[in-house]
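Every protein chain but one is kept in place in this view of the complex.
Moving on, here comes chain A:
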Amino acid sequence: MFENYLPIAILAGVAVVLAILLMTLSRVLGPYRPNKTKLDPYESGMDPVGDAANRYSISFYLVAIAFIVFDVEVVFVYPWAVSYLDFGPGTLVSMIIFILELYVGLIYLIKKGALDWDLKKGMFN
């Protein structure tokens, strides 16, 4: 059973080697003449101001948190979808209830404005 994963392991090895090879080639073949201006971050030709690690919108965090919840739902759905035909109607009903419960959560998120990225409407704008 595990020997079916052998081609995948070989492919992973080839992919890593290929990626490193491409990168090393450009290091070896290309010139290397650094100076301070060249190594500065690009800010449309102006002198860079401050650090890039600045404050950014909380909405990105909210989306990530909401993603975890619904991704777990999707992961639960897969093994169920493979085998639910072998069981009685109870399996179907319980999955419908489970998904609808999470759907209520999605409606709550939307009503709260947690997924609103418009300027005036959002939860934190």
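Everything that follows uses one rule, which is that a residue touches a chain if its C-beta (ideal position, glycine included) is under 8 Å from a C-beta of that chain, and two chains touch if they have at least 3 such contacts; residues count from 1.
Criterion: contacts and distances are computed from a predicted model.
Chosen from "ABC transporter related protein", "NADH-quinone oxidoreductase subunit H", "dihydrouracil dehydrogenase (NAD(+))" or "Protein FixA", the protein name that UniProt gives for the omitted chain reads "NADH-quinone oxidoreductase subunit H". Touch with the hidden chain on the side of chain A covers residues 1, 3-8, 10-12, 14-16, 18-20, 22-23, 25-27, 29-34, 36, 38-44, 48, 51-54, 56, 59-60, 63-64, 66-67, 70-71, 74-75, 77-78, 81-85, 89, 92, 95-96, 99-100, 103, 106, 109-110, 115-118.
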